[in-house]
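One chain of protein is taken out of this complex; the other chains stay put.
And then subunit A:
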C-alpha cells in the first residue's frame, strides 16, 4: 500500500479529519462525490418522481429537455462512482472469504459501470432531436 500525501489529523480549523494511510483516498473520494451528489440528487429526484403517472410521450418529453437530461446524466455518473465505493466498504466489511470477496468486488465494479452506461445511453437517446 502506497502512502498518500495527506497529513494525519485535522489540517485546519473546521477541516475534515484525514489519516495518511491509503484508506484516506477512499474516504475522501466518498466525501468529494457526496458533495457533488447533494445538488444533483435533489434535481434528479424531482424529475424522476415527475415520471410517475406519465404516458410514454409525456415521460419522454419530461426527460428529453436539456436541463433534466444533463442533470440525470451527471447524477448517474457520480452515483456510479459513489455507489461503487460504498458497496466496496460493505463487501470488505461482510465478505471474509478471500476469493468470494475478489469476485464480489469485480462484479460490483462492472455493475456500477453498467448502470451508468445504460442510464446515460437511454437519456441520450431520449434527449436526441428526432
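Simple rule for what comes next: a residue touches a chain if its C-beta (ideal position, glycine included) is under 8 Å from a C-beta of that chain, and two chains touch if they have at least 3 such contacts; residues count from 1.
Operating definition for what follows: contacts and distances are computed from a predicted model.
Asks: Not counting the visible chains, the remaining one has a UniProt entry; which protein name from "Lactate utilization protein B", "ABC transporter ATP-binding protein", "Catalase-related peroxidase" or "Succinate dehydrogenase cytochrome b556 subunit" does it give?
Replies: Options "Lactate utilization protein B", "ABC transporter ATP-binding protein", "Catalase-related peroxidase" or "Succinate dehydrogenase cytochrome b556 subunit" considered; the missing chain's recorded name is "Succinate dehydrogenase cytochrome b556 subunit".
Asks: For the chain not shown, which residue from A:70, A:100 or A:121 touches it across the whole complex?
Replies: The single option touching the absent chain is A:121.
Asks: Which is it among A:29, A:74 or A:87 that touches the chain not included here?
Replies: In the full complex, the listed residue that touches the missing chain is A:87.
Asks: Could you please point out the subunit A residues that touch the chain left off the display?
Replies: On the side of subunit A, residues 10, 14-17, 31, 34, 37-38, 41-42, 45-46, 48-54, 56, 59-60, 63, 76, 79, 83, 86-87, 90, 93, 96, 111-112, 115, 118-119, 121-123, 125-126 touch the unshown chain.
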